[in-house]
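Every protein chain except one is present and positioned as in the full complex.
Right after this comes subunit A.
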């Protein structure tokens, strides 16, 4: 086989966080990324061709609302109904990091 696949030290592209996502952006998962539930680990998982991210509860809740319909502000409001304290800055930073890795895409307004 093509040995690019064997695990090695990889240095992936890092996009520096730019302006970040805004409240009116409508985030959605990139088409090559999948959100799933792992029975063995009893956790929500984000899957990418070569990466697996085991999500914490709030991260999973945010990503489930990244459906291209909810705006970031709406996601924060929705989470506010589930958690006592939802700092909008932190949600925006979380999504900005995922956008920089091209796991989440945003459309405006």
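The working rule: contacts are C-beta pairs under 8 Å (C-beta built on N, C-alpha and C of every residue); 3 or more make two chains touch, one makes a residue touch a chain; residues count from 1.
Everything that follows uses one rule, which is that contacts and distances are computed from a predicted model.
Set against the options "Aspartyl/glutamyl-tRNA(Asn/Gln) amidotransferase subunit C", "Transketolase", "PqqA peptide cyclase" or "Sugar ABC transporter permease", the UniProt name belonging to the omitted chain is "PqqA peptide cyclase".
Hidden from this view is one chain, which touches subunit A at 1-13, 15, 30-32, 34, 36, 38, 40-41, 45, 47-50, 52, 102.
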